[in-house]
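Quick one: the structure is below, and I'll ask about it shortly.
Every protein chain except one is present and positioned as in the full complex.
Then we have chain A:
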Amino acid sequence: MSFLDDFMIRAILAGVGVALAAAPLGCFVVWRRMAYFGDATAHAAILGVALSLTFSVSIFAGVLVVSLAMALTVSSLTGRGFAMDTMLGVLAHSALAFGLVAASFLSGIRIDLMAYLFGDILAVMPDDLAVIWGGAAIVVGLVVWRWSALLTGTLNPDLAYAEGVDPKREQLVLTIALAIVVAVAIKVVGALLITAMLIIPAATARSFSRTPEVMAILAAAIGAGSVFGGIRASYHFDTPTGPTIVCITAILFVLSVSLSRLGRNSTARNDA
């Protein structure tokens, strides 16, 4: 009897794994204004699910391949004179629609669409945990390894070139990391809420951070805390777990913004 036999423990471990990987990557998504990019990549995951079930390969592999294809497509379209906002809107929503239609063709296979759209963290198995933590370790490793180059590329591409960094390569690193996060997060929060796990903890951490590193670490802590709080709350109120986790991060975000407003007002009064 191992402690992994408890589905609550597995859920918490899965959620924390996703939160740790999503946090530092989410910071870059926020700094580089890639929120919609995240959406497009995440929505493509549903198509990935449908394809993996059709060809009976692992959901993780299918989602990873399709999300990566979507992320690379979007990435290669950037800076080619397309109206990116519109283009991302087209890609994000058509990927979702095609995914849902493809899933409906899968007669004979019982597919719980809700589980892929909003996650089913309580159904996480020990094997899933290995995949989630493996993926999370790769993402955190990538981001930590390329950290200063990624930051320089985010500040200014020309500055990056002058300092021996190829910003296109760093963009590719982020793109790959994003696809991995989507693939490991789909079971936990579902395709529709993955972007929330990327962006909200990072945005919440912003008010309390003076350096990029502090922001990434705080975001990880906030994400992990929300997973704990969300799982407990969903048990208590009998609500769907993935959305409950996102609700907790959203509440923390509102609190952080209000707190920093209050803090700023009181400093302003002290100065006067």
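A few points about this structure:
As a working rule, contacts are C-beta pairs under 8 Å (C-beta built on N, C-alpha and C of every residue); 3 or more make two chains touch, one makes a residue touch a chain; residues count from 1.
The working rule: contacts and distances are computed from a predicted model.
A single chain of the complex does not appear, and UniProt lists its protein name as "Metal ABC transporter ATP-binding protein", one of "Metal ABC transporter ATP-binding protein", "3-oxoacyl-[acyl-carrier-protein] synthase-1", "Paraquat-inducible protein A" or "Peptide/nickel transport system permease protein".
Within the full complex, the residue among A:Trp31, A:Phe98 or A:Phe228 touching the omitted chain is A:Trp31. For the chain missing from the display, the contacting residue among A:Met8, A:Val144 or A:Val214 is A:Val214, taking the whole complex into account. Check A:Leu4, A:Ala97 or A:Leu155 against the missing chain and you find that the one touching it is A:Leu155. Those residues of chain A that touch the chain absent from the view are 30-33, 81, 148, 151-152, 154-159, 161-163, 165, 202-203, 206, 209-215.
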